[in-house]
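Every protein chain but one is kept in place in this view of the complex.
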Amino acid sequence: MLRTFTLKFLRLVLVVLVVTFITFGLTKLQPGDPVSKIIPFGTAQQKAALTQDLGLNEPVYQQYGKWLGNFLQGDFGKYYDSKQSVNTVIKTSLPVSLELMLYAQFFALLIAIPLGVTTAYRAGSKYDRGANATMFALLALPNFVVALLLAIYVGAKWQLLPTQSNVIPFPLNPLDNWTYMLMPVVALTLGQIAVYMRLLRSDMIATLQEDFITTAKAKGIPTRRILWRHALRPSSLTLLTVAGLNVGALIGGAIVVENVFGVPGLGKRITEAILAKQYPALQSYVAIIAILYVTVNFAIDILYSVLDPRIRNARSVA
Amino acid sequence: MAGTGKAHLSQGETVLRIEDLFVEFPVGRSGLKVSAVAGISIDVREGETLGLVGESGCGKSTLGKAIMQIVRANSGHVMFGDIDLMTLQGEELRQTRPRLQMIFQDPISSLNPRRRVGKIVREGLDIWKIGDEASRQAKVLEVLEVVGIDAEAAIGRRPHEFSGGQCQRISIARAVATEPRVIICDEPVSALDVSVQAQILNLLEDMKARYGLTLVFIAHDLAVVKNISDRVAVMYLGKLCEIATPDDLYASPAHPYTAALLSAIPVADPEVNPTLRGGVGGEIPSPLAPPSGCRFRTRCPLATEKCAEEEPQIQEIRPNHFVACHFPLAEGQELPALEANIA
Amino acid sequence: MRDPLPDHGEELIHLMHDSEARSDVPADSVTQHFAAVSAGTVKAKKKGLTIGAWIAVGWMTLLILAAILAPVLPIPDPINDANPLKAAQGPTLNHIFGLDGNGRDVFSRIIWGARNSLFIAFAAVITGFIIGGALGLISGYFKGRVGGVLGALTDILLAFPQLVLALAVVSFLGRTVFNVTMALAIVSIPILARITRASTLSWSERDFVTAARAQGAGHIRTMLREILPNVLPAMLSIALLGIAVAIVAEASLSLVGAGVKPDVTTWGNVIFSGQAYLREAPSMVLFPSMVIFFTVYALNYLGDVLRATFDVRESAL
Partner (left out) sequence: MSAESFAESSATTPSSDAPLLVVNNLKTYFKTDRGLVRAVDGVSFTLERGRTLGVVGESGSGKTVLARSIMGLLPKRDVERSGSVKFEGVELVGADNSLMAQYWGDQMAMVFQDPMTSLNPVMRVGKQITEGLRQHLDISKDHANQTALALLSSVGIPEPERRLRQYPHEMSGGMRQRVMIAIAIACGPKLLFADEPTTALDVTVQAQILDLLQTQQRDRYMAMILVTHDLGVVAGRTDEIAVMYAGKIVEKAPTKVLFSNLRHPYTEALLSSIPKISDPSHTRLKTIGGRPPNLINPPTGCKFSPRCAYATDKCRTEEPPLSAPDSDGHQFSCWFPVELSAKQTSGVR
C-alpha cells in the first residue's frame, strides 16, 4: 500500500514537472521578443535592462529553474506592467472558481445519482427513455450555450438575476452569493448531470446484471436495498474516478462560464492575462490548474483503492 | 509432487524435447515472482499424442505456450528436432512457425471476427508464400473439407456465422494448412458441449492419421485425455508428477495426486457411491509460496517428513511408468479415503 | 452456418450476467463524453439505419455541402458586406437569421463559419486520429518498455485540462487557424491514443492474435491485419465525438477571446461578436448556438450508432 502510494506520488511530481516545463517552453516558442511587447516604444537600453530584469538572457532551463524555485516558495511572480503580484490575484480569484466548481460538482452528483440509479432499475421504461433522451440532448448543449441562454433570458430579457456580477463571498452574505452564483452554477452543472447520470446508469445496468445481484435477490433482499447497498457501491467506483477526471472539463467550463457572466474567478483572470500577454502570470495560473487537477486525481486514486477492497488487498491475494 | 529429473526422457529420436524449463511471471508490481512452470523436462516422440493433464494453475497451458515460444521461458531448452527454440530470436524463430502450430480453447476468440474464413485459413500460406494463388486456394478448400466444413460456402463467411464446434474445426483447418509436424492443442474441447466434444476428438484422431501429426494435448478432463493420448503426463503446481501410458496410468496410478484426481472424477454410474471413494481435501496452494520438498505433500494423505525436506526425483517404477514420489502407490493400492468423506 | 440462435436460452441468461471487468475507466472529457454518449441510447439493432440516424446523416451532409459550396452560394460576404446602419437586427425576410453588430448577414456568417469551424475540427481530429491512433496501437501492442513510455507520454498530455492546454498553446503561439487546429490536434492526440491503446490491449489478448503470431505473422502484419480492423470502429466512433468536442472547443476559445482572430469567420467568432448585443438582438447568439447544438447532437448520435452497430463496449475504453 505504502509502496503504491509512493509510486503514485512520484508520478504526480513528475507529471507536474513535465507539465510546467512544457508550459514554460511554450512561452519561449512564441514568435517575437516579449520585451518588445511589453515596452514596444522603449529605448534599446530600457529593453536591455528589462531583459536583464526578467532574466530573459539566461538559458531556458535556468529561467525555468528560477521560476520553479520561486513557485515552490509560494512566489507566483508579478504582472509585467502593474507589478501586481500574481499571489494577490490568486488569493481573490481562486476561491471564487473553486466555489463555482464545487457547487457544480455537488449539484451534478446530487441530481445524477438518484436519476442514474432509478433509470437503471427501470431501464427501458418510459421514464428511463424520457430521462435518457433529455440527458442525451443535454450532452450536445455546450455550457456556453446554456450560459448565453441564461444571460439572454433570465438576465437580459426578464432581468430576474444579475449578470456581470461581483461575487459576494459566501460568509459575507450567503443570499447575495447565491444570487450571483446561481446562473454560472446552473450553466456549469447541466452538462455534468448528463455525463454522470448516463455513466452511472450504464454502470448500474451492468452491475444489476451481475450474478451477485441475483444472489442478493435470491436471498430475499428487498429491491431498494439491492439497489442502494449492493449495486450502487461497485457502480459508483467508476463514477468517482470520472468525477475526478472530469475536473478537467469543469475547469474548462468554468473559464467559459466565468467569462460569459463576468465572474471574477481564476478563469476570468486567465483570459485577461492572455489578452494582455501577461505570460509569467499565465504560466503560474496554468501550473496551479495542472497541480490542482493532478492532485484531485491523485486523491481520488487513493480513495478508490481505499473504497474498492479488490484493489486494496490486490497484493495480499495475488 | 514432484519433481525434477529426466529419467523419463527417452534416448531415441524425439520431435520435441523440453529440458529443465522454468517460466516465471512477475506478480503485479510487488516484485514477487510466481513459477508457473518450475523445472519441467518432457519429450514428445514422432507421431504420438502426449496428454498433459492437471487442475487449473498447474502450469499446463503455460508449458504449451512456452513450447510455442509465445511465452518466453526464463531458462531451459525446447529442442524442436535439432534446434533449440530457446536460443532463437526474431526472424529465425519465425521461420519455425509453420512447423509448430497451436489450437486454442476458445473457438470464438481464436478466429478474427473481422476476417473471412477463407482468409483466416489461408493466413499461414500467404505469410510463407507457399505455392501459387491457385494451389493456396485449393489447399484451403481441401483442409476445410477434411475437417468437415462445407468449404465453398464457408470461405466467404465470417466466424460469427458458425457454431463453437464449427469454429474449432476451422481452427484445426488453419493449423494443418501449413503442414506442421507438431500441433499443441490447448484445451481444445473444454469449451464445447459433450456431443460436439466427441466430434472434435474424433476429428483430431483422423487428422493425426491423415497428416502424420504429432500432438501435445493439454486438458483438465482426465477421460478426454485418456481417450486421445499415447502417453499422459500429470502436472501439479508447475511440476511433473507422473508420466505413463494411459491404460497403465489410469488402471494403477502410482502418484497419490493422480490417484486422487482419478477418484474425484464423477462417474456416470449410480451404483458407485461417490462419497465413499478416496480423495484429497483442501485446494491447490498459492504458487507464490509453494510447499517445500514435494509440492503435493500438504494435501497428500501419505506425506511424511521426508516429503517436506526432499524433493522427489522422477523414477521408473514399472516399464514406461515414471513417477516423482517418495512413496509411490503399488499396483492395486488405493488412496485412503478421506475421513471427512466417510463421516 | 450457425442457426440464428443456437442456444439463446442460455445466451439471454449470459446476457443478464455479462460481467465484463471495467478495469479501464475513461480518462478525459472526450472519453467521458464518449462513454456518456455511448451509454446505450441506441439499442443494438438489426441492419440498416434508423430514422434518427438518417436525420443526423442528412444534417451533416447539408452542413458539409454548404461549407464546401460557401464561395459559390448566393450569400453576402461574411466580412465585407457590412451595413453599419442596420447593425444588430433580428431576423427579417431578407436576412433570415438577422444582422450582426456590423450589419453583416448572420446566415452567411454561419455558413462561412461552418467552413472554417468544420475545417478546424476535422483537421484537428484527423491529425489526432493518425498520430494518436499509431501511438495507441503501438503502445497497446508492445506491452513492454515501448508501451510503458508511450503510455506515460499520453498520460502526461492528459494531465492538462484540455481547454487550458489549448488556451495555453494558442495564446503563446498566436491566434491563427493553423495554431488553433494544432492546439486542438494536440488535445485530441492523447485521447485517441488512449482509446486505441485500451482497445488494442483488449483485442491483443484474444487467441486469434496469438494464432496469427503462431502462424508466423510479423508484428506489423499482426497489428495492421488482425488488430487494427477490430480497433477501428472504436477509434472512428470516438473520432466522431472528438469532432463534436473540437467544434465546441473552438467556439469556447473564441468566446474567451483566445480563438482564431475575428477576421476569420468561425462559429465561435460569430457568437463572440453577438455577445455584446444580447439585449438588442439575441438571435445573433441563438442561431449559431442552435447550429452548434444540432451538429454536436448529430455527431454524438452517429458515434453512438457506430458503436452500437459494431458493438464497441464502453468497458473497452
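Letters are used for the chains, namely A, B and C, taken in the order the chains are written, and counting of residues starts over at 1 for each.
We take it that a residue touches a chain if its C-beta (ideal position, glycine included) is under 8 Å from a C-beta of that chain, and two chains touch if they have at least 3 such contacts.
Remember, predicted model here, so these are calculated numbers, not experimental data.
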TODO: For the chain that's not shown, point to the residue among B:M79, B:L93, B:A198 or B:A308 touching it.
DONE: B:A198
Task: Touching residues on chain B - with respect to the absent chain - done: 55-56, 163, 165, 193-195, 197-199, 201-202, 205, 220-224, 226-230, 245-247, 250, 260-275, 279-281, 283-284, 340-341
Task: Hidden partner chain, residues of chain A it touches - done: 124, 210-212, 214-223, 229-230, 233-234, 307-310, 313, 316-317
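Just so we're on the same page, only the chains that are shown with their structure count from here on.
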TODO: Using mean Cα positions as chain centres, tell me which chain lies farthest from chain C.
DONE: B
Task: Most contacted chain pair (by C-beta pair count) - done: A-C
Open item on the list: Distance between chain A and chain B based on Cα centroids, please, to the nearest Å.
Closed with: 54
TODO: Please report how many Å separate the Cα centroid of chain A from that of chain C, as a whole number.
DONE: 21
TODO: Enumerate the contact residues on chain C facing chain A in the complex.
DONE: 15-20, 22, 25-29, 32-33, 35-37, 39-41, 155-156, 159-164, 167-169, 171-174, 244, 248-249, 251-252, 255-258, 271, 275, 278-279, 282, 285-286, 289, 292-294, 296-297, 300-301, 314-315
- [ ] Using the touch rule from the top, collect the residues of chain B that touch chain C in their complex.
- [x] 65, 68, 70, 94-95, 97-98, 100-102, 104-106, 109-115, 120, 123-124, 127-128, 153, 157, 160-163, 166, 171, 174, 178
Open item on the list: Applying the document's contact rule, which stretches of chain C touch chain B when the two form their complex?
Closed with: 1-3, 6, 206-208, 210-218, 221, 225-226, 229-230
